[in-house]
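Here it is, the structure in full.
Just one protein chain is left out here, and the rest sit where they should.
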Amino acid sequence: METFVKEIADDLGKIREQKPLVHHITNFVVMNETANMTLCLGALPVMAHAREEVEEMVGFAGALVLNIGTLTPELIESMIIAGKKANELGVPAILDPVGAGATILRTDAVKSLLKDVNMAVIRGNSAEIGILAGVGGEIKGVEAIGKNDRIVEAAQSLAKSQGCVVSVTGAEDIITDGERTAFVRNGDAMMATITGTGCMSTTITAGFAAVQNDYFKAATGALVAFGIAGEKAAASTRGKPGSFHALLYDAVYALDSDAIIKEANLQIELPV
Amino acid sequence: METFVKEIADDLGKIREQKPLVHHITNFVVMNETANMTLCLGALPVMAHAREEVEEMVGFAGALVLNIGTLTPELIESMIIAGKKANELGVPAILDPVGAGATILRTDAVKSLLKDVNMAVIRGNSAEIGILAGVGGEIKGVEAIGKNDRIVEAAQSLAKSQGCVVSVTGAEDIITDGERTAFVRNGDAMMATITGTGCMSTTITAGFAAVQNDYFKAATGALVAFGIAGEKAAASTRGKPGSFHALLYDAVYALDSDAIIKEANLQIELPV
Partner (left out) sequence: METFVKEIADDLGKIREQKPLVHHITNFVVMNETANMTLCLGALPVMAHAREEVEEMVGFAGALVLNIGTLTPELIESMIIAGKKANELGVPAILDPVGAGATILRTDAVKSLLKDVNMAVIRGNSAEIGILAGVGGEIKGVEAIGKNDRIVEAAQSLAKSQGCVVSVTGAEDIITDGERTAFVRNGDAMMATITGTGCMSTTITAGFAAVQNDYFKAATGALVAFGIAGEKAAASTRGKPGSFHALLYDAVYALDSDAIIKEANLQIELPV
């Protein structure tokens, strides 16, 4: 475990050294927030969604974020074009299936994306992942409602069927490639008081995936790092979502090896 | 009056208990801000504007916000589809006619929306409401300019002709259903130093309308609650719009029954 955590700290250092470009095709709610989070992490953001340029833009990218939060058929088309090119170039594609299961458009969009693009990581909440895995889940708009007791198995099953890493954020985060499963206990309930922390965690996952091609490690590292930042930001802003929001950027920016190594709170289950 | 204020406090409690989904079809300037304000109020936001999904999404909603701030013909089409479905389902539709009167596109869009959709509340500034009521108003971009002496009559007349509640925000807020008229004196001039406080007040109106089907009470309660939050946020951030912006979320999140009951500053005129 010590080695694993050390690697997370090293990956954070690599992001800051290499400054990978994270190409986002994302929703209009969190464009500014995820661009700023990319910068705080030490990477460079670009938001570009026109069908006419996504293929070219992804050619410069270290990772590609596909986030369907405010999807339209045109955006899905751009995502598929960019995703295919990312696959061709070996650029990891990270899918955030915001609101999958809430409407037919969203569910169908995710199906199209998964059919045409090999994802490195799918990062969602327990309802979205449960629905994609076929075990169901309750979603209210884009929010997971209630507890899903079968979420670990659902995530593992989806990881196996898609041949990718599945990352489920919640009170306890679950990351799995179908064989290895990590449980991350960093984070704070304040993170649920602002919109877009899910999307931010996807962005940070993309940042780690740009420097670490074991995507299970990348996705786990991202949630450890973001969770620690959330804890630090929450320490002085309990009950104050607006203040917490500003300090969350400060905390991600201030993250260092020491914090990762001292504060990481995770457990990993390996196949027997 | 005491009973009326008590009901506002109770409605705030209901929002936090029921966590209604507030479906927004809104402008790209304030998507993040109004989503966060929805969360701070205790409700759940969803931003979804694709024609292909709005009808389905509004089926899960407690209220629907239609905000034309960055309108296109496609968005207006989605608003009409969603609004008709909301009417069919009894979901209250709240219209924010941003910049009505500034351009033909905006004025025509509002006419189309009012022809096809029965609104629960129209929430605008004095210029927008004056223009919709046919008494005129001066608008610079999306900002009301100058004073409109006939705004109370204009709001009452629009409320009667549309059969809905009309809510006019400004130094003093005016809410009317054509019979009852409320004057809300909560709020602070700092609220005009940041963009989107009008849109936020529409969002909060939608939150209240999701739990209170006397929409005159809902619209009045929303402006009392938001105004009190504005006063609290301004107390320590006079002359500092960026700091005020962050604290405005904190203040809405921290609102409770006590604050409503102690700080409400309103007057209600009933028909004789």
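In this document, chain identifiers A and B correspond to the written order of the chains, with residue numbering beginning at 1 in each.
Following the convention adopted for this analysis, a contact is a pair of C-beta atoms (placed from the backbone, for glycine too) under 8 Å apart; a residue touches a chain by one contact, two chains touch by 3 or more.
A quick note: this is a predicted structure, and the numbers were derived from the prediction, not measured.
The chain omitted from view is touched by exactly one of A:V46, A:V135 or A:V152, namely A:V46. Considering the complete assembly, subunit B touches the hidden chain via residues 27-30, 32-33, 69-73, 99, 102-106, 140-143, 193-196, 239-243, 245-246.
For subunit A, the residues in touch with the chain missing from this view are 19, 21, 23, 28, 31-32, 35-36, 39-40, 44-50, 52-53, 56-57, 60-61, 245-250, 253-254.
Here is the rule we go by: only the chains that are shown with their structure count from here on.
A straight line joining the Cα centres of subunit A and subunit B is 33 Å long.
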